[in-house]
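Of the protein chains in this complex, one is absent; all others appear in place.
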Amino acid sequence: MRFFSDNAAPVHPKIMQAIADANSVDTAYDGDALSQRLDAAFSELFEHDVAVIWISTGTAANCLALTSLVQPHQGVVCHREAHIEVDECGAPGFYTSGAKLMLVDGEGAKITPETVGDLISTIRPDVHQVQAAAVSITNATEYGLVYRPEEVAALGDICDERKLGLHMDGARFGNAVATLGCTPADVTSRAGVDVLSFGFVKNGGMNAEALVYFDPAMADEARYRRKRAGHLLSKGRFLAAQLLAFIDQDLWLDNARAANAAAQIIAEAAPERLLHPVEANEIFIRLSASEAATLRSLGFDFYDWGEGSARLVTSWHHREEDVQPLANAIAAL
Amino acid sequence: MRFFSDNAAPVHPKIMQAIADANSVDTAYDGDALSQRLDAAFSELFEHDVAVIWISTGTAANCLALTSLVQPHQGVVCHREAHIEVDECGAPGFYTSGAKLMLVDGEGAKITPETVGDLISTIRPDVHQVQAAAVSITNATEYGLVYRPEEVAALGDICDERKLGLHMDGARFGNAVATLGCTPADVTSRAGVDVLSFGFVKNGGMNAEALVYFDPAMADEARYRRKRAGHLLSKGRFLAAQLLAFIDQDLWLDNARAANAAAQIIAEAAPERLLHPVEANEIFIRLSASEAATLRSLGFDFYDWGEGSARLVTSWHHREEDVQPLANAIAAL
Amino acid sequence: MRFFSDNAAPVHPKIMQAIADANSVDTAYDGDALSQRLDAAFSELFEHDVAVIWISTGTAANCLALTSLVQPHQGVVCHREAHIEVDECGAPGFYTSGAKLMLVDGEGAKITPETVGDLISTIRPDVHQVQAAAVSITNATEYGLVYRPEEVAALGDICDERKLGLHMDGARFGNAVATLGCTPADVTSRAGVDVLSFGFVKNGGMNAEALVYFDPAMADEARYRRKRAGHLLSKGRFLAAQLLAFIDQDLWLDNARAANAAAQIIAEAAPERLLHPVEANEIFIRLSASEAATLRSLGFDFYDWGEGSARLVTSWHHREEDVQPLANAIAAL
Partner (left out) sequence: MRFFSDNAAPVHPKIMQAIADANSVDTAYDGDALSQRLDAAFSELFEHDVAVIWISTGTAANCLALTSLVQPHQGVVCHREAHIEVDECGAPGFYTSGAKLMLVDGEGAKITPETVGDLISTIRPDVHQVQAAAVSITNATEYGLVYRPEEVAALGDICDERKLGLHMDGARFGNAVATLGCTPADVTSRAGVDVLSFGFVKNGGMNAEALVYFDPAMADEARYRRKRAGHLLSKGRFLAAQLLAFIDQDLWLDNARAANAAAQIIAEAAPERLLHPVEANEIFIRLSASEAATLRSLGFDFYDWGEGSARLVTSWHHREEDVQPLANAIAAL
């Protein structure tokens, strides 16, 4: 059983069905009937007038979002272990034509108004230094922690105060909301988020993420940038179909809950091994090389996280009976 | 019946099946078993050692290709009506960090060694002017004409002579090869093409194009650029599955032949209206506004091509019985 | 005697003196006393509140100006023979991160509201095509013609109407104003120009051009971009000194008048050879290869302008007695 990444999980059957159902002739690009329904559907979900752009990857979603918030000569404050810094091959530099990522530290890959403020206070306000224009946070974080609405709101406040845009990388946004039990709006628009990369691929989708602009006007330029980045698929109806299927009857939440529940089963099996609280669908544990080898010999696959640690990721398709054997195996180490 | 664009056509059932079959757990990105088979499969098709990168759009394929051939301070010679110049929202400028498209004219959107040579002869070889480093041609062209192997080879020769890379935008490569009756290699690797954007989406695919590098080493850097452009999908297996299904038993050729045959039916109905020879699946005809209205009132959809002209595009799913009514209606105007 | 380019002319003695006088210790970059005087001095000259940025080259001035007016995915309308298109090695693409130059034709390298309007009418207002966001004109033009205030104002009107920024490349702005006999404001701020590259180097300067922003707020971001482009010289006082010396007692106008007068002497010697009216300091004449050889054998240097034509450029240092021999020689051909 694979716990390597939720990226590797299968596509949910309802999503496959939605894709199959979308296979008829329709206008190309995003002029089709399904794409045209997105703004309304997501506006309802977020209880806010939003504009939504489908896009194939989280990297592209994040980077398009950043181009809406910073000019090439400006900077984006993010965590030192943020996906945009560590795992996107410099894509933010490409999309923003060279804007700078400005790194802060923080437990569990979380940043706070204090760390943001401290970083900015080190920047001389002159033309020799890049000035920050945005903050990007990841919810759930790269270590599987969740920002609560009030934590996001506190960041939203400092962004307002210092005229910084606020982006949320929600590659695992569903997992965060499932844990929080709040509404999607509570942790985004109501908390000052300007743009959300709302991830679906890790949550059972095939190739569709939603870039959600809480100021619809901002999306107008982003649509040009999406085209310019080669991300305006000609058969966009297949992406729109996925997004609509996900928010229909809360499939996105159900899938996220399933993944989170699976993670808890593992977490409970080895509380003393946990490197971070398990608040979403990622479990980081202490694991020696020989213990890792033992687990692998039993058929479990996962990611080594530096020396002596491992990352296990659950996904929507992990049922209790899939996960329990791993939990047992870890407990038995 | 829609003749608006092959972009709007449905996905071929075999491709839908291949996508469905790919829906199992596998390694993310392009580490999966299907993606790993691409180089070998396409090397066989092209009778040449090639490296293949899947990518979701033709725009991204074209632009990635160009970044392999030019530096930001250099230029790409292409036709004034080339897709990269006219219809990609400046994507080449984005991908290449500002390289210049250098435009030549030519009947039917075709360029020749003469037009390339003439253009280059107007460039002063000093640092004040952008120097050309590549040529990009489209086969079949934006007006549905086809470059024959010897025409491409003549361009390949001038490229060799002047140390220019040669890119082929093959958004309708299948249609071209179907018409030519040659092998894929005859009109690419044997003719001096360095990189081919091999299009499948207009030919019945969902979201997978193949970027074919005839020098596999060149693909190594392109893989970084694909990631950096947000085009490394995490579930790449669904793209690889499409490409493999297309070249299995020549589905790509069968589809292209069907589209071409449908185009011929229309072309034969109105030879005196044709603005360009019909060599692939696009038909450009003289059509007055009132004639266009008549056709539309009969349920036919198509693209106005400036005043007094129209573009009709056939696709793999247009059977004779779908097309004949349009042919009749045009003949009856 | 050289009539090759005003770029090659010596620096005016008053400018050399101003440079020598600036050689004392002062704050680096543009914090020095001289740089700090620029805004006020130019605001007086332009009878308008302006912000002025010194910069070493016209290419950098033009490109910085464009970055203030267009986003990377947008376009700039300019003449097909504009310096930014032809002679800056793609610098606009570099500075704007890939914005597109959109070319129009027009006698004497001039553009009109009609040609701008015609070009824009060919652009589909959708994301597949680059949308224009600015117009750039050159005054005096690359062929030595001068835009009159009402011509600029007409362009300013269409720019207002279509929400386009208006940039003026004034590499030979002094020559234009000297010919027009208007105030600098008449042909810029009062006519709708947003940013002016005010050239001094061709007019007797060493390495200082003034980028004049008629909306001072716009200059704030440009200052970051100047630094980012490596154009914030640490001893900026030497550039500021030149600019101040130029506008003190109208040295810039005197120099331009001298150059223009010299040009008229040549023009009058060969009215039938003129390819363009001579309105500034450039003379384009019909000249066969053997005639060119004759002039060169007499010690006159100039630029061949394609086959059968030549460009002669006068400069501030050409006195009547320097130019008359050339005029005589041409008349005697």
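Quick notes on this one:
In this document, chain identifiers A, B and C correspond to the written order of the chains, with residue numbering beginning at 1 in each.
As a convention for this text, a residue touches a chain if its C-beta (ideal position, glycine included) is under 8 Å from a C-beta of that chain, and two chains touch if they have at least 3 such contacts.
The structure presented is a predicted model; accordingly, all values stated were derived computationally and were not measured.
One of C:K100, C:H167 or C:K202 touches the chain omitted from the figure, and that residue is C:K202.
Among C:A18, C:L45 or C:A60, the one in contact with the hidden chain is C:A60.
Considering the whole complex, the residue from B:H79, B:R190, B:R225 or B:R257 that touches the absent chain is B:R225. The chain that is not drawn here is touched, among residues C:A9, C:I53, C:L155 or C:A178, by C:A9.
Taking the complete complex into account, residues 71-73, 97-98, 127-128, 131, 221, 223-228, 232 of subunit B touch the chain not shown.
In the full complex, subunit C makes contact with the omitted chain through residues 2, 4-5, 7-11, 16, 19-20, 23-29, 55-61, 63-64, 88-91, 94-95, 97, 201-202, 206-207, 224, 227-235, 238, 317.
Although one chain is not drawn, its touching partners on subunit A can still be listed: residues 72-73, 75, 86-90, 93-94, 96-100, 127-130.
What we mean here is this: only the chains that are shown with their structure count from here on.
A centroid comparison over C-alpha atoms places C as the chain most distant from subunit B. Here subunit A and subunit B face each other with the same set of residues for the most part; over half of the interface numbers are shared between them.
One simple way to say how far apart two chains are is to compare their mean CA positions; for subunit B and subunit C this gives 42 Å.
Rounded to whole angstrom, the centroid-to-centroid distance between subunit A and subunit B, based on C-alpha atoms, equals 34 Å. With touch defined as above, residues shared between interfaces to two or more other chains in subunit C number as follows: 72-73, 97-98, 127-128.
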